[in-house]
Structure formats: C-alpha cells, structure tokens
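Right, one structure below, let's go through it.
A protein chain is absent from this complex, but the other protein chains hold their places.
For subunit A:
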Amino acid sequence: MSILLVAEHDNSELKVDTLKAVNAASKIGGDITVLVAGLNCSGVADEASKIDGVSKVLLADNAAYEHSLAENLGALVVDLASDYSHILAPATTTGKNFMPRVAALLDVEQISDIISVEGSDTFTRPIYAGNAIATVQSEYAKKVITIRTSAFDKAALTGSAEVVSIGSEQNAGLSSFVSQELTESERPELTAASVVISGGRGMQNGENFKLLDGIADKLGAAVGASRAAVDAGFVPNDMQVGQTGKIVAPDLYIAVGISGAIQHLAGMKDSKVIVAINKDAEAPIFQVADYGLVADLFEALPELETSI
C-alpha cells in the first residue's frame, strides 16, 4: 500500500489538520507521501518533511496552485494518482472542494469525513448529523478519502523525509482567483484550539459576542457560534460550529446561549469537557453538557471572566 496525502497549508504555514491526517494515514499503513502544492511554499514542504511517518514530500510550487483552485489542484492529484493505493486529504473546505473532483475523474466513490480506520479498505464515518455512525467498505482498487481531523491526534514532528520538487503545472483555465477576505485574529483557529467558547441565538446580537472575547483571551480560546447565531447575522459563517460548519473536539467547549439543536451538537459533541450556560433549564444542550449552569448569560459571563 502507498498513500498520497495532500497537505493543508496557506503557502507559509503547514496547518495542524495535516499532522492529524498523517496520523490517520499511518493507521491505514504503507508508505506515506505528502503533496505540498502551492506557490512559494518550500518552507511548508520542509515542515511537512519533519512529520513522523512521512517517507517523502512532493513539492509542486507553481502559480496555478497558489489558491488551491479545485480545477487545478484536482488535475495535479489525478496526474500523480497512479502510483498510490490511497489518496487522502483533510476534510477542510479545501479538501472538500477538490477531492470529489479527484474521485470522479478516477471513477471512484469518495469516502468523506472518516473518523476511524478499521482496515485498509474499511472506515467509519458519521451520517445524519452524527446521529448515526456508518462502517463502510470500499471495493475500489484506489481509495479516495477525506479525514475528519478532529477525530485524530497530531503526528509528531520528529521525522526527516526527503523533499522532491515536481515540475507539474496543471492549469485548467476554467476558473481564476479574484480576492479573499480572511478573518484576522490573534486567537487560535477553531479547529486547532484546545478551548472553544461559542455563542448562540441567546447572545441577542453581534455586539454581545464581545462578552465572550474577554473569556476567550484569558483561556487562549477560539470563539465560535451556532448556526442560529450565523443565520441571524450576528457573526460571520467562518465561526459556525456544526454539521455543515466546522467540526471541533477541544479539551473544553463552552456553549453560551445555545439551545443545542442536533445540527450544532454534530459539530462539538466529541469535545472532552462540555460546559453549557443557558437560562432555559430544558435546553437540549444540557443533555450533552458535563457541567450545566442555568443562568442569564449577561450576568454569568462577566462573573466568569473575573473569576478565571
């Protein structure tokens, strides 16, 4: 068996999702090759070469890959695919974007969002917002898989693989990058944070999310939101934790003013410790919380900030 894993990065830094995906890959077994495709990203390739369990890093440094456009990145991966039995990527918005293209072009059904490896062809994945876990087996010679990284620990950075540059340029000419607006934050990313504090509809407006900021700063936490809060326009969608937003599993998850709809629980119920603060004692969030506080959040949050 031989695995090709497509790294998640922003051309300057390797994302932690890649380290977690390598850990998932090592459970499948076989040689692991990491592909770093981007522009001016040799530093990322060097970093990837240090991941434990990686035997080779392929570096495709070309303007065609700078913004991970699915048409170009997909074509590159398909071009490399013949040497590998498994093609893997983290189930980030980048992985979700280009991997199904790879699968379709290889005439393979993709297995999305795996949370465990049961064998080289058998995996588990959540369905129905995590209300059921399916064990699935692929009968294809080649497996195309995305990995739910919150379900796996990070691989260590003690290795030293060789980095090989590949000259490939796949420019499909179908799409072009126009602009991006990335959220600037000093805080850790939601999917990488060990503490997450999220607000829901109970926050009443976007301004009130500032009540979470002080606590987040003290705990080194990322700030998230429920779909209801995003829907209501309080905060941007990149803060959404849930079935169709980000999936997180931090050491501590604090849900504030969140009722606990199944769509939200799907994104956070694998957190190690869950705290719920809600004034409605009947809110379903209390059924998954390790510690529940029935209180008015506008009183509880300032008190919490001063007492930690």
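Here is the rule we go by: contacts are C-beta pairs under 8 Å (C-beta built on N, C-alpha and C of every residue); 3 or more make two chains touch, one makes a residue touch a chain; residues count from 1.
Going forward, contacts and distances are computed from a predicted model.
Novice: Leaving aside the chains on screen, match the unshown one to its UniProt name from "Spore germination protein KA", "ABC transporter ATP-binding protein", "Xanthine dehydrogenase family protein subunit M" or "Electron transfer flavoprotein subunit beta".
Specialist: Answer from the UniProt record of the missing subunit chain: "Electron transfer flavoprotein subunit beta".
Novice: So one chain is hidden, and I want to know which residue out of A:147, A:193 or A:304 touches that hidden chain in the complete assembly.
Specialist: Touches the omitted chain: A:304.
Novice: Using the document's definition of touch, tell me which of A:85, A:110 or A:198 contacts the absent chain.
Specialist: Of the listed residues, the one touching the omitted chain is A:110.
Novice: Kindly note down the residues of subunit A that lie in touch with the hidden chain.
Specialist: Within subunit A, the residues that touch the unshown chain are 10, 67, 69-71, 74, 92-94, 96-105, 107-113, 122, 125-140, 172, 174-183, 189, 191, 195, 219, 227, 230-231, 236-238, 240, 243-244, 246, 251-252, 262-263, 269, 272-275, 281, 286, 288-295, 300, 303-304, 307-308.
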